[in-house]
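We show some of the complex, not the whole, and keep each chain where it was.
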Amino acid sequence: MSRPVISLLTDFGPDGPAAVCRGVMLSIAPDVQIVDIGHNVPKYSVRDGAYLMWASLPYLPVGVHVGVVDPGVGTDRRPIAVMTGRGDILVGPDNGLLVPAARRLGGIVAVKIIENRDWMLPVTASTFHGRDIFAPVAAHLASGRSYDDVGAALDPEQIVDLRFPEPLAADRRLETAVLYIDSFGNVRLGARPASLAEVVGPLVPGRPLVVELRASGGRSAARLELTWEQTFGSVSLGTPLLYEDSVGLVALADNQGNAARRLGIALDDPVSIGQD
Amino acid sequence: MSRPVISLLTDFGPDGPAAVCRGVMLSIAPDVQIVDIGHNVPKYSVRDGAYLMWASLPYLPVGVHVGVVDPGVGTDRRPIAVMTGRGDILVGPDNGLLVPAARRLGGIVAVKIIENRDWMLPVTASTFHGRDIFAPVAAHLASGRSYDDVGAALDPEQIVDLRFPEPLAADRRLETAVLYIDSFGNVRLGARPASLAEVVGPLVPGRPLVVELRASGGRSAARLELTWEQTFGSVSLGTPLLYEDSVGLVALADNQGNAARRLGIALDDPVSIGQD
């Protein structure tokens, strides 16, 4: 019989507190298989954390998934456990972090406030709920204890929502925004190729497109003439391209370069795509 | 039956040598559960490594815990295995790294010099005892071989000690020092709230306090007027606070900011706390 899976995503950095959470889980559920989604989420960036859970969890086994990007730790923001249509339980703060992933895992079936003191550590510090509440509750759930015992049910409509930016078709251009910047500096946009194709026509490899970035912060406006491609190596070294990324979004990259750094692109920057 | 636990803390960086240690452990003890405490300890910083083991290990299952921050590798500093009151065995160099954690895990019950050549790799390089000595010895211990067979006993008084800074009450101020800076830039001090309360009176949320930092290195002196709080979100964004951190120490943070970076604070900097 296979080991129950708990995944863990935080903005704790790689050393220390993430290991403490793993230690707490293994102390309660010694046979659990822990999968670290990542601990380098930019501090307090609930959106980046939400994106990573959304992009990653569909590829993990059904399990308990803990997310802790939690600037409101110790305030009156609620700790919650979200049951998904696929059968996963997502555990973390009620600040939107868990919502996009839950929607993608078959939708939100139920939400509970985490209230069961018996599943928490005996002392709960007001600044480290990952260790004292989320990790031990996840371990109890992963060892087979009942979701019913987590705490009071909450109307799913009552939890904090988080929506990714939606594209807008306007005057033969698609107006979208930066959803996520990956470690390669590739810029994932909040639009799917189908939305872009509706505005500019079929996206065949080699098709010319124009990307416009408005000036913002320290960055000047930029206008990129590039092509739609299937993969990075279809254009020469350092050349930009648009492509459908591995999660099905329109994305901007430089072949073997770092487009976000070269262009000074930041999260949520507006991006306009057209044919000229 | 659950898998034996080995934890691993090093300053090796995340890639390569830490994996080599894991590989050596799994080659000897295939069913061991490895928990990485972290591998990004600042190079050669025995104190930072000691802090992380001290802060983390109490939350791990009883097991074998390897620490390798080892600037003296290959010199005559001794490799040791420390038995704790809780039943853990701590494995690493005799340079103080293991001592604070061992004290916190029920105290040092016994110390042995690692001498058993049969438990080491056949060839031991003079620059990588993590791979050739500490990892394989830990794996043999985790698979149930006897602590008695590690090597000769050593008087616990004879190993290198490492003490965290102790606070000093002086003239209605508490003089303490920076014990650790976490990845959020929160500044953990070498004092407990009880020591501070003895000097300034009860620490109720909202109570005004003054923190003074002397000029040092490139940093000017700073005087912070702030409040004692239960958690970060009790003050507005970017505002500093003092609080009891998750390991029970007095700590200084900026709500959703990085206090250490803003103020140029470094390890061991003296910090003075008073009421005006």
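Each chain carries a letter (A and B) given by its place in the written order, and its residues are counted from 1.
We take it that contacts are C-beta pairs under 8 Å (C-beta built on N, C-alpha and C of every residue); 3 or more make two chains touch, one makes a residue touch a chain.
Since we're looking at a predicted model, the values are computed, not measured.
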item: Overall number of sequence copies in the complex as this file defines it, 2 displayed; value: 3
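Just so it is clear, only the chains that are shown with their structure count from here on.
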item: Where chain A and chain B are represented by their mean Cα positions, the distance between them in whole Å; value: 31
item: Interface residues, chain A side, partner chain B - complex; value: 12-17, 19-20, 22-24, 26-27, 30-31, 43-44, 71-75, 125-128, 131-132
item: Footprint of chain A on chain B - complex, ascending; value: 2-3, 5, 7, 14, 33, 35-41, 52, 55-57, 59-61, 182-184, 230-234, 243-246, 256, 258
